[in-house]
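Take a look at this one; I'll ask things after.
The other protein chains are all here in position, but one chain of the complex has been omitted.
Going in written order, the chains are labelled A and B, and every chain counts its residues from 1.
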Amino acid sequence: MTIRRVTSPTVPEPPPERWSNCLVSDGIAYVSGMTARAGNTVVGDDEYEQSKAIFGKIKGMVEAAGGAMADVVKITVYVTNIKNNVKVWQARREFFTGDFPASTLVEVSALAAPEILVEIEAIAHIGKGKR
Amino acid sequence: MTIRRVTSPTVPEPPPERWSNCLVSDGIAYVSGMTARAGNTVVGDDEYEQSKAIFGKIKGMVEAAGGAMADVVKITVYVTNIKNNVKVWQARREFFTGDFPASTLVEVSALAAPEILVEIEAIAHIGKGKR
Partner (left out) sequence: MTIRRVTSPTVPEPPPERWSNCLVSDGIAYVSGMTARAGNTVVGDDEYEQSKAIFGKIKGMVEAAGGAMADVVKITVYVTNIKNNVKVWQARREFFTGDFPASTLVEVSALAAPEILVEIEAIAHIGKGKR
């Protein structure tokens, strides 16, 4: 089985020759750092709204890969203001149940555009989460 | 085999609905970004002491998963002052022998609290390190 690129009608694709939103190999899905960007705008003006949009994209990719949010084993969260980490947690609780993924959350000095407050990447082991 | 959450009496658990310190799937253990925080205090006031506490937690998780530090294949180290990276290395030498893990070390603008100087996450392939 070769590496498989996963796309979803619900998640905008990057232009060609940039990156893949999600590649799957050996049952492991690697989801790129996702932001709340949609076209030329960013969905949500705080970390809660942006994180909801981002987790929605991650869910879209993981489901397109044949899995579910329960399959996510690790997320890495990059924020531009760590004092608002509780807003990311608030959004996360709407997307996970049971054993939440292993997580890292750090504050970086900048993300792809000034209005982008959060970027989240994920690793999922497709089909391995408790149902 | 479904994803398994690993806990250890030696490593404080986060409150519910936050994250898992460690999930294991397909023999791969994903350890969350760990800090030297213990309850409301942070153990150690420099990068060496904090890193020792953190590697101790990572060791606790990996051993609770049935593995050993030799199984750690990758660590990512986030520091708030990269000039002190040698202090992280000093602590690391006390926890690894032989082929050290693949590593990334970057300076971020902030971690979860001002007194937290280091955060380290790890991936381990349980039982695959040289004994």
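Following the convention adopted for this analysis, a residue touches a chain if its C-beta (ideal position, glycine included) is under 8 Å from a C-beta of that chain, and two chains touch if they have at least 3 such contacts.
Quick caveat, the model's predicted, so the values are computed rather than measured.
The chain omitted from view is touched by exactly one of A:49, A:63 or A:121, namely A:121. Take subunit A: the residues that touch the chain left off the picture are 1-3, 5, 17-23, 25-26, 28, 30-33, 76, 78, 108-112, 119, 121. Counting over the whole complex, subunit B has residues 27-28, 70-71, 73-74, 76, 82, 85, 89, 93, 96, 99-109, 123, 125, 128-130 touching the chain that is not drawn.
Please note the rule applied: only the chains that are shown with their structure count from here on.
Subunit A and subunit B have Cα centroids lying 22 Å from one another.
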